[in-house]
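Worksheet: the structure to be examined is printed underneath.
All protein chains of the complex are present and in place, except for one that has been dropped.
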Amino acid sequence: MSAGRLGGRRLLVTLGGLAVLGFSLFPVVIMLSTAFDARANDGSRALLPSDWTLDNFRFVLDEGRFTTYLTNSLLVALSTVVASGLLALLASVAVSRFTFRFRTSLLVMVLVVQMVPLEALVIPLFIQAKTLGMLNHLFGLVVVYVAFSLPFAIWTLRGFVAAIPRELEEAAYVDGASWPRMFWSILMPLCAPGLVATSVFSFITAWNEFVFAITFLNDQDSYTVAAGLRQFFTQYGTDWGAVMAGSTLITIPVMLFFVAVQRKLSAGLVSGAVKG
Amino acid sequence: MASTLSPDTRTGTARRSRSAPEQPPRRRRGLTPSWLPWVLLAPALTVLGGLLLYPLGRVVTLSVQDFGLRQLVTGESEWVGLGNFAEVLADPLLWRVALPNTAVFALVNVALTVVVGTLVALLLARVGPWARGLLTSAIMVAWAIPAVTGTYVWVFLFDARSGPVMRLLGSLGLIDPETTNWFTERLPFYGIATLNVVHHGFPFVAVTVLAGLMTLPKDAMEAAALDGANAWQRFWHITVPLLKPVFAVVTILSTIWDFKVFTQIYLMPGGSGTNREVLNLGTWSYITAISQNRYGLGAAIAVLLTLLLLVITMFYLRTLFRQEEL
Partner (left out) sequence: MRTRRWTIAAAALCLLTAGCGSGSGKASSGFEAGADETINAEGETLTVWIMEGTNPDAEPFFDELSTAFTEETGAELDVQFVPWAEAHDKFVKSIAGGTTPDVAEVGTTWTPEFADAGALVDLSSQVESSGLSNDLVPGLVEAGTIDGALYGMPWYAGVRSVVYRTDLFEAAGVEPPTTWDEIVTVGKAIKKADPDVIPFPIAGDSEYGAYPFVWGGGGEIAVEEGGTWTSTIDSPEAQQGLEFYTGLATEHGLSTPAATTWNEADLSDAFSRGEVAMMISGSWTPGALLEANPDLEGKIGAFPIPGPDGGYSPSFLGGSHLSVFNTAENPDLAWALVRLMGTGEFAEKWGDQSGFFPGTTPLLEKVQAADDPLVSPFATQMVEAGASLPVTPLYGQVQGKKTVAAMLQSILSGDKSVEEASAAAADEMDAVFSRGS
């Protein structure tokens, strides 16, 4: 391989890397720079703000009720994470540690429901939630989000549980542990990486979800961030500074989460996606 | 961060994913009762049944009913047979607008997402650990942007009078900002939506394909290189066949995601119903049902979308079952 070709290849790789960097980060940069720009709305702003300010953030948190929305979203997302993690772990132990009738049909069902377009369910679920008096309640959203994140969580955790050597379990029984004790002290800790991956997934599902949030919630006091941002957007016409400040507040936690757990996330995805 | 996908983790991952014991588990007699699995499954099945399966059935029954505000209040329902479907299928909006906007958009976006994602994965596999950590973090950032905020950013970028992109193109003399509004025309509208969707979707493909690349046996590559195969040949004749399951999964998952794209369209100017030219099956169904109280008709559109996806799901399942036993 000649030095010239090697150099050309290196140049190509560098250029490619820069392109990836640019394409990935460009929207975020624009979002941040507009959010901190005092002149975000006057139509003549430069790429980077000439006049840095925190006013947009003060405005959305204060007048834009964003503090309430953030609290609501956090509540919904954390409840979803805990509930779906627990339910999925129990279910995945059942399907990967036991044989029983309908096991295969069950797995197929979990796979198939994953494909159901949630947008198609918004109509019946709206009617159901109305009948049950769940509209305007955050609990109603949590239940829906748990259902949405369960199939993926079960599917992913199944791989993790299956990978735990049976001998560890046997050893626990030999030591006289009951099934729940074995579950708690053997299966649970060993599934931790998988739980992290599914937790991230359910957190993000709940935090970002938009369709059900705008359909179920009509009272500003119960808005989540996704619904709140929209309301806020139309309310102030094209106050881009405020919209981007709100967007930043929504995006940053998710982003930190993603970057922090990226290693475990990719491990989880690989075992989930590559296998099934 | 540099150790993100270091060899240790890689082999760990690879081993787990490839050699995880997948033989049918033995029934454990004596130690655990046979009802235990059902107890463990009960909570999850209740939630899935009540919130996914039951509504799925309900959307089908709704689609053959005339269900409006009055029916919602009284709880009665009028059966109209296939009337709603007849109305949808006879509507030129379906054939001229909603179906192409859904299907063509999805196909283009899947192709772009998979190609871009794969290229990025190949790039990541090539660079050093430091650069890989940096780039992975960057694409994680792209992945992390919620659909709602991401859409607003793209709308802002292309805003007709004050959007940075429009101003840039205007100052370069490529477009006349005074006579251009890209959101009113179907093609540019969906072009912007494509940027949004690909930007949000390629990281998943890149990360998954990269993980797949890491599991490839090194010796096959080296042998091929010794045989004089160039990079493209090695990619096409070794990588692609070996990673076929990975490609199948990312392609089909992307297809499913892109077919039912909603938020990214609904939040763009005109996307929530004013501009009929940019409706897709998802937004059309939602607007018909939720904003106009024609739940039956909206459900019929939703059923069509679901059927479309069902066909793709079958494809997905067939591919999977060919790969491995459950």
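Residue numbering begins at 1 within each chain, and the chains themselves are lettered A and B in the order written.
Note that a residue touches a chain if its C-beta (ideal position, glycine included) is under 8 Å from a C-beta of that chain, and two chains touch if they have at least 3 such contacts.
Just so we're clear, the structure is a prediction, and the values are computed from it rather than from any experiment.
Of the candidate positions B:W38, B:F85, B:F183 or B:F235, contact with the unshown chain belongs to B:F183. Touching the chain that is not shown, out of A:A129, A:A226 or A:M255: A:A129 (per the contact rule at the top). Where chain A meets the omitted chain, the residues involved are 41-43, 63, 126, 129-130, 133, 135-136, 215-216, 218-221, 230-231, 234-235, 237-238. Where chain B meets the chain that is not shown, the touching residues are 68-70, 72-73, 159-161, 178-181, 183-185, 269-270, 273-277, 290-293.
We take it that only the chains that are shown with their structure count from here on.
Averaged C-alpha coordinates put the centre of chain A at 14 Å from the centre of chain B. Against chain B, the residues of chain A that register as touching in their complex are 13, 16-17, 20-21, 23-25, 27-28, 30-31, 34, 41, 43, 45, 47, 86-88, 90-91, 93-100, 103-104, 106-113, 115-128, 130, 143-144, 146-147, 150-151, 154, 159, 162-163, 166, 173, 179, 204, 207-208, 210-211, 215, 226, 229-230, 233, 238, 240, 243-244, 246-248, 250-251, 254-255, 257-259, 262-263, 265-267, 269-271, 273-276. Only residues 1, 3-5, 9, 12-13, 16-17, 20-22, 24-28, 31-32, 34, 36-38, 40-41, 43-45, 47-48, 50-56, 58-59, 62, 72, 119-120, 123, 126-127, 131, 134-150, 152-154, 156-157, 159, 161-162, 164, 199, 203-204, 207-208, 210-212, 215, 245-246, 249-250, 253, 256, 259-260, 262-263, 266-267, 282, 285-286, 289-290, 295, 298-299, 302-303, 305-306, 309-310, 312-313, 316-317, 320, 324, 326 of chain B touch chain A when the two sit together in their complex.
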